[in-house]
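There's a structure below that I have some questions on.
With one protein chain removed, the remaining protein chains of the complex are shown where they sit.
== chain A ==
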Amino acid sequence: MSYERRGHGGGNRRRYRDDYDDRRREVQESPEERIRNVIIKFGEVDAVEEIPRLEKQIREHEPLNVSNLSEAFRIGVTEQPYKIPYYATLLRVLYERPEGDTTEGAPLGRLILEDFWKGFQAYLDKLAWRETRLCIHFFAHLTTAKLISADSMTALLQSFTAVLDEFGVSHGRAKRAALCAGEGLIIGGPTLKSHSSASADEIIAAIQAYNDTTATQQWLVSPTTKMSSTTVSNENAHELLDTLLSALSTLNENDFADTDNCFPRPYVNFVDLEVEAYNLPSVLVPPEIIELDSLSPDSGEDTQVKKEEWPEFYLRLFPNDISPDPSSPAGYIVRTALLDIIEIFEVNRKECARLLLEYPKWNLPGTFKPKPGATVELEPVAGKDWQLESTIFETVLGAYFLLPEAQQKSIYYIGLITELCKLSPSTVGPAVGKSIRKLYGSLSEGLDVEVARRFAEWFAVHMSNFGFQWVWKEWVPDLALTVQHPRRAFMRRAIEFEIRLSYHDRILKTLPEPMQTPEAYTIAEQAPGPAFEYDDPSKPHHDAAQSILNLFRGRAKAEDVVTHLDTLRSTLESSEDVGLNVDATVRSITVQSLLNIGSRSFSHLLNAIERYLPLLRHLASGGVSSTGGNGIPEAKADILTAAAAFWKYNRQMVGIVFDKLMQYQIVDPTDVVGWTFLNGAVIGQLSELAGPMNLSAFEWDLLKGALDKANGRVMIARRKVTVLRKEDDDNRARVKASENESMEVDTDAKQEATVDSPALTTALKAFSSLTREQKAALSRTLEGFISSLAPSASDANPNPHTRTVIADGAWENRDTWGRDEWNAWETWGWYRQFCRVYSPYLRTYSTTLYTVSFSRFDGASNPAAELLKKIWNIAIGQEA
């Protein structure tokens, strides 16, 4: 039924649309669709048992349509990789001649295989890597089943290792090519190795040689870091290509005899066929589309920012007897199979959860512990007998914690875990608790700050789905740790996120008493309400604020408020308050009053801002109406300060207000970045946490909001340019065509052909303004980090520990660290994240940014500057 959903092949689209109202209605299947669906659904009960019946069904289906059958195989292989060994077996069976069949020509299986190849070639041509890799799995099985010649299979794998030698190959391309070659070798190993031992060694050596070049990149994305040392510890995390290589080497040592122990090979005992093995045609992995000037501010041609690819570290949460070691052959197979399910079934998290829990049936018996209450008694296999739920959790969380970014949005992995828990609460529940405790423990072992932030996010959303039931009591002893210790920062952050999804009293109730007290600095003292500074009649400017509030309440026109502000300004100027910054005070009173009007809800905020946009623009321009639309930095900083002060008890609202002020173009992303580095740390923090300049996850979220806004705008503008340019080109082509038809050449029309349309000119202009803003925001961020981490004597409120925490041996003494040391450590962590996650953007402007920010350190010996530069260089690809 679901087969037609996406209008596959085009013909189904119309029918699907008509049916959308009533999805549950049986869709009429054509005979072709029916046979395809039977093949796709093959194996749901017992693959081996089902084969004879399915074989018969396929053979009896008339008329014979090979491409229809091979398409079903392609869908089966690329969308249900756990079934690949059984599809290989099915194809092997289709090679047999049924009794009494005396027809000449190639057997059906062979016809399907040849057609299947065409589909593989199409995947490869468009560099659909996952599909390509899974087809290679299928071919590797078929090689062992002797349907494909070992020679041609080896050549296929070699065309992928050839990619590794390409000059300047991107890590993403190399990684995927290596996986294709390496996994093909793992599966086809027994046959390939006995065919040519040297070729197998060469393939492994090629992957090894490439992997050896990725050491510094590995350091930047390793999920645990000491900051002071560049060694990467593999204790708690495994890098993908590392695990591939170690699995390969282990297997290679005894000529791949152990593959028997890794995955099912139902075809292996079939008698030899008297047919010639298929020789896979030779292929060349097509080059990546060359993206000339892909991000050049002047061209605006391309619509995609290519995400930088990094080595992939998967966190390890459990010992080898609980979940498989991914660097062992059997463990690698399990890990890869689960990761593929997680990626492929992203469109339906509920089905994905079900398939993950059903995975054991596709692997060898005894791989996982039997389900509680299982009727079939199985001898546990030595070295296996793993816990399914723990293994799934380790894999899902490993994918979720990939640095700098996961493949999918955080909420996908979180939702997937929720579904797992709903499907099997009694078995999955304990795995949640174990995972949380393990992660919490690793917070003090150098867990990356971004991983820690995602951990808090998962924790809060998960608890929100399960009644906020966490046994906080067990972490009470950690209240003795220093206030910025990562564990305490985690508790605070997780609780803050929980409150955002729920409400203060509800969460307070879930905490044990020692955590509820203000001295514990764990939960905010009060519910996150507004803090209108001028509310209290005894406070200065109370009356001034009241009169403005009344104007807002009476829906006075913006220009009338502006007039009133002029009066207020002169009153303040003539007051006796010496040293009063009149402009800043007026801005603060006005913005806070406006936010007060809009404080009831997000919608109220939008209404207030929208109604008084001219007023806000007036304020941002410093009260000088002729100052263009972009305002003056000081005025905009004052607006942000007022907003942050108003919402100091509700940091979620600070982020929301900043976002909308950018959206309505009252402030620019650069203003938010600048403001965050100067003021972020003192706003909305428990007073105990304020200290020298530093960046915590909250400030990072503000920075990220601003940078994403700047980058997103460039993206929109670039798309617009692309569309308009295409229109222009089409028009030109049309003019040219008509010229050629009627030989009369209109000189005007000719001129038009060389000039961009006004719409395109406008779009290009917007694009260049926005790229300038993007560059400014990135540059300001880099500057901010440098003045925080390698402060010069003149910088305000420097943290002296930015240098000490990176010194040799400092990490080993972290038990003695206090608030400022941990702050410095976290700030370093966010700098790493900034460089690696924004590296595609930073690369575009790397020369200018380097000159502006780093050249001042040239020649000076400054360990902080050295580390800043080192991280920068790795991120922009200047250091191998």
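FYI, a residue touches a chain if its C-beta (ideal position, glycine included) is under 8 Å from a C-beta of that chain, and two chains touch if they have at least 3 such contacts; residues count from 1.
Just so it is clear, contacts and distances are computed from a predicted model.
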> Which protein name, taken from UniProt, belongs to the chain you can't see among "Translin", "E2 ubiquitin-conjugating enzyme", "Mitotic spindle assembly checkpoint protein MAD2A" or "Nuclear cap-binding protein subunit 2"?
Replying inline: "Nuclear cap-binding protein subunit 2"
> Of A:S249, A:N348 or A:Q526, which one is in contact with the hidden chain?
Replying inline: A:N348
> Given the contact definition stated above, which residue among A:K434, A:K709 or A:R814 touches the chain not shown here?
Replying inline: A:K709
>> Among A:H195, A:R437, A:H542 or A:K660, exactly one should touch the missing chain; which is it?
In response: A:K660
> Looking at A:E276, A:D560 or A:E610, which makes contact with the chain not pictured?
Replying inline: A:E610
>> Touching the hidden chain in the complete assembly: which of A:V48, A:A215, A:L378 or A:I411 does that?
In response: A:I411
> What residue numbers in chain A mark contact with the hidden partner chain?
Replying inline: 1-3, 5-6, 8, 17, 20-23, 40, 75, 79-80, 344-351, 409-412, 414-415, 418, 457, 461, 464-465, 467, 497, 500-503, 505-506, 600-603, 606-607, 609-610, 626, 628-630, 652-653, 656, 659-660, 663-665, 705, 707-709, 711-713, 715-717, 719, 748, 751-752, 755, 757-759, 761-762, 765-766, 769-770
